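A single protein chain has been omitted; all remaining protein chains appear in their positions.
By letter and in written order, the chains are A and B; residue numbering begins at 1 in each of them.
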Amino acid sequence: MPEDILMEIKKDYVLSKIRDGERIDGRKFDEIRPIEIQTGLIAKAEGSALVKLGNTMVVAGVKMQPGEPFPDTPDQGIIITNAELVPLASPTFEPGPPDENAIELARVVDRGIRHSEAVDLKELCIEEGEKVWVIFIDIWALDDDGNLMDASALAAIAALMNTTVPAERFEVGEDFPLAVKDLPVAITSLVFEDKILVDPCLDELSIGKNTITITTDQNDNIVSIQKSGPFLLKEEVFDRLIDLSIEKAKEVRRILKNINS
Amino acid sequence: MEEIKLIVDGKRLDGRGFEELRPIKIEAGVLKRADGSCYLEMGKNKVVAAVYGPREVHPKHLEEPDRAIVRYRYSMAPFSVEERKRPGPDRRSIEISKVSREALEPVIMKELFPRSAIDIFVEVLQADAGSRTACLNAASVALVDAGIPMKGIVTSVAVAKVDGVLVLDPMKEEDNYGEADIPFAFLIRNGKIESITLLQMDGRVTAEELRKALELAKKGAMEIYKLQREAIMKKYVKEEEVME
Partner (left out) sequence: MFVLPGDRIRCIEEFEAGEGVYEENGELYASVAGKVVFEGKRVKIEPANKIPELRNGDVIIGRVIDVRGSIALIRFERKVGQERALAKSFVGVLHVSNVTDEFLKNMEDAVGFGDVVKAKIVEDLKLSIKGEDLGVVKAKCKCGNDLVLDGDKLKCPKCGNVESRKISADYGRCCNGGKGSRNG
């Protein structure tokens, strides 16, 4: 992906702001951009959600169909998470199969959902060893203004919360709402020297895409971590990130809890 | 599925204590054509790493005017696992390659070699749990063997949570049935852990456990670091004596 030349120019400005203890959009260092979540917008999907995180915009769709279980988990449903950084979302995205960034995005979102046990896979067994529900979560980036990771994780869980299992269509019983048992929330922070910028916007990422994503469940357990970017992470910074991510996730989880009410 | 007990009488299934590494064997400079190389065994993992470069960048448009580019390719041989793996990169390998490259990049002095490439290739010949950590340890030795200037040495080890306890350097059963897997890599300089260069987590732990896991990983990394040093010394210090 070629870098936008503007990113190079913005770098100095962003850095001078950070050194003055400010962020370019006036946010506090631990302030997340405004979040908007809209669910059920895709009627053809079993579940869907559009998430806006500031100007960053992502849509996630859930499709389900019966399939064969994995041999080592004959009584469990399957989750398959995929992300596409489609070229309409940024001048730097190119058409083609998912690159390492898209793959990383999908895998980190997947781990959050999987390890928080947001979906009880055992409830998705139709016939042990023969037939289980396969959940496809497809994350489609629409506008990349930084931190697609958190927006995608949010869109994925919001779409699952909105999902109806299409049992009737596949003649395996009556439709039922997918039970979501936990609300994993990913918090991504940009690390610059000993500074932590929660939910970095694209301009801020011009100083280096050095981020940590920490995903927590509703009991404040940590269910996924991903250091992304070529940088040295000080232990002291990591230590602060743990508590910060837990706190920030609580804020986001409150918004998530309110969407279906 | 029946419950698998991973800890019996305070010991792990392979007889190790909680804070014990698997046996490690490291040999530097095992390949003739590569500029630097390393063979490494960590438990049942058997991996080979090769470093080429700094050398010309192909394709040309990837060149950076002010530094070398670093490439890292983690690859698993089809016969390295129980069920044959289709050759070529899958999504897991692509992610591992990305985070591993990012673990080494900030340690390599890229600015000394503008417009060139440093290529790191690791092949997993036999996989057990923790192949990414084994590969990083091998890659790090291969980089030193290749004479690539670095701030220090990168050492990697994972910590897992199994049956409610934290264990160092998990093997396959612990990785498969454990509650969490946390691979780390560190920059070690002058015998001291300076910073974290790779960090991932898969599973479920509390904040307190995570902090403890870091301390345990640091202990394990220091032991591996000593073996990495020994492997390099063994190759070069002997050669030196012959020369003199």
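Couple of notes before you dig in:
Operating definition for what follows: contacts are C-beta pairs under 8 Å (C-beta built on N, C-alpha and C of every residue); 3 or more make two chains touch, one makes a residue touch a chain.
The structure displayed is predicted, hence computed values, not measured ones.
Touch, as defined at the top, links the missing chain to these shown chains in the whole complex: B.
Touching the missing chain, out of B:G17, B:P87 or B:G147, is residue B:G147.
Here one chain is not drawn; of B:R73, B:R115, B:K172 or B:K219, the residue touching it is B:R115.
The residue touching the chain not shown here, chosen from B:P54, B:G130 or B:G220, is B:P54.
The missing chain, though absent from the display, is touched by one residue of B:G36, B:P106, B:P170 or B:G220; that residue is B:G36. Taking the whole complex into account, chain B touches the unshown chain at residues 35-36, 52-57, 68, 109, 113-116, 144-153, 187-190, 229, 232-233, 236-237, 239-240.
Keep in mind that, in the parts below, only the chains that are shown with their structure count from here on.
Between the CA-based centres of chain A and chain B the separation comes to 27 Å, rounded to the whole angstrom.
Of all residues in chain B, those touching chain A in their complex are 1, 70, 91-92, 94-95, 97-99, 101-102, 105-107, 180, 182, 187, 193-207, 210-211, 214. Across the interface of their complex, chain B is touched by residues 73, 98, 100-101, 103-104, 106-107, 111, 115-116, 212, 217, 220-235, 238-239, 242-243, 246 of chain A.
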